[in-house]
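Let's turn to chain A:
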Amino acid sequence: MRIRLRGGRVLDPANRENAVARDVEFVDGRVVAPTGERADAEYELGGAIVMAGGIDLHSHIAGGKMNLARLLMQEDRRAYPEKILPQMSGSFCGCGGGRAVPTAHATGCRYAELGYTTVFEPAMLGANARAAHLEMADIPNLDTGAYLVLGNDDFILRQIAQGAPQEEINAYVGWMLKATQAFAIKIVNPGGINAFKFNARKLDLDEANPHYEVTPRKVLTTLIRAVTELGVPHPIHLHGCNLGVPGNDETTLATIAATEGRRLHLTHLQFHSYGTEGDRRFSSAAARIAEMVNANPNISVDVGQVMFGQTVTASADYMSQYRNRGLANPKKSIGMDIELDAGCGVVPFEYRDKNFVNALQWAIGLELFLLVEDPWRIFLTTDHPNGGPFTTYPHLIRLLMDRDFRNAQLATLNKTAQAHTLLGQITREYSLEEIAILTRAAPARILGLADKGHLAPGAVADIAVHDENADREAMFSKAKLVFKDGRLIVRDGEVVDLAPGTTHVVRTEFDTAIEGKLDAWFDRTVGLKAKHFRLSDGELRGGRGPTVLNCVGGAS
Partner candidate 1 sequence: MIINGVDIRDSFAEAFPMVGTRLIITADTPDWAMTAGRVTTGFATSVIGCGCEAGVERVIPPEETPDGRPGVAILIFAMDFKSLKTVVPLRLGQCILTCPTTACYAGIEGGKRVPLAKTIRYFSDGYQISKKFGDERFWRLPVMDGEFVCDEDTGSVEGVGGGNILILARSRGQALHAAEQAVKAMSQVEGVILPFPGGVVRSGSKVGSKYKALFASTNDSYCPTLRGVAAASALPDEVGSVMEIVIDGVSFDAVAAATRAGIEAVCAVGSAGGVVAIDAGNYGGNLGPFHFKLRDIMGGVA
Partner candidate 2 sequence: MSVVLRLKAPLAARLDLEGVTPAALAGKALAEVEALALPHGGRSVPLGELFAVRAGGEGRLVIEGGDARLDGVGAGLAAGEIVVEGDVGAHAGRGLAGGLLRISGNAGDELAAGMTGGRIELAGDAGARVGAAPSGARRGMAGGVVAIGGSAGIRAGERQRGGLILVGGDVGDEAATDMIAGTLAVAGRFGTGTGRGMKRGTLLARAVPDLAEGFADTGTHDLVALRLMARRVPDLAALIGSAVTARRLVGDRLQGGLGEVLVF
């Protein structure tokens, strides 16, 4: 099946094409060089912008914590019922709804409407991996993948505490990546979730776990080394210590320093950029952190922008979520210690523009976006749903691209917060090309997805077409056309078809001698056999299995 998109303007930063007027052609789900051959279908685009499908490298879309959030947030579900599309009635299943925690189908549909075709779940617990994959299999229209949470699991903390050689750590990480069908390694509050199980209520970078005497720094550097040596393309995806605590800017700066030049991705950096200046002992440290990020090319970040309104926060960081449960709105929350593995906390939250802290959080996120200079090292996220639902992305894009709009929004916020931010003086406006970098080209590159995020021949035909509109929020709210693997799934902002996605996983080489140790560990402590913990390929995507990226290790 050959499809041709005519008369569009191609925005493909990976291939240095900035709104180049040319046709785009794809055959059987892959982009090909334009030909003169007869196409099975042609779409006249009238100058619309053509980009690779969007890639979100950090959005909580699957796993037990999302189901806990759904259970807790029935209000959200009732307020956003099924979007029943008359053009597809009878054959269509966009079942479920919700905004802060949409259902699997609603997640796939809403993302597709925005022009996104690939989304990564950034916090899959090994213990919950099977469930997370079952859920991802039910997300239509998106390719997915998941980062495995490590660093709070008792196995690795014991290994580190006992001084196990790095090779053994690497073997464990390699085994876990395979067993849980994961794409990268995430660390959440390194060692802190575990420390909470021993009743520690906080754990800073150089504080020792009360049981293992292992510091977060040690966990971090050990795992950075592991993924580097295993050749996992995405660096450690780090949710640092002290999330949300004023004064965590020092921890964040120290964390960057701790990498000693090795690659590290700091996720939802906004929540880790808080100073303690001013009467309220809460201030923006965005400028100094952005400066450090600019000076360290080994660091990449995503923002975790706060967007005003009702949402729910869901995190493996039970320690932090327990601390924040008093701020829950509505006033209820769930916390869970999980399987010698990690934990989770679900706390409903409403970010209010008249609230000093919330307004400043909003400003800090935007300051980071605008002060971090290299668009290839910063990614557009709200840490969905923690900072706000992903459906707010078009609004966020306008905030980045339109200074007048941004300043007009700023003027409506809590007055004290306005006085605490430099945002109003920042003149930078993102270009369309930079937005394409943040949302497609750069995520593909940092994830090591060679055939995604661009439109050169050989690329996956995940393509989003948007009509030009000076109102960038309107422009990005509804894609004109979206193709998934070459199949038309969205027309004029409405889902017209459901395409099955795939799930990306990485495989590394590792020393299988670790299996004996793991068998014993699972039998004696976890109470579940390692072989039952492990997922087979056939358990992914309804038996279709994963899309595997084989890693070449050896670097250190």
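To be clear about the criterion, a contact is a pair of C-beta atoms (placed from the backbone, for glycine too) under 8 Å apart; a residue touches a chain by one contact, two chains touch by 3 or more; residues count from 1.
A word on the picks: all candidates are chains of the complex that A comes from, given by their letters.
Quantities reported herein were computed from a predicted structural model and do not represent experimental measurements.
Checking the candidates 1 or 2 against chain A in this complex, the single touching one is 2.
Within the complex formed with candidate 2, the residues of chain A that make contact are 74-75, 330-332.
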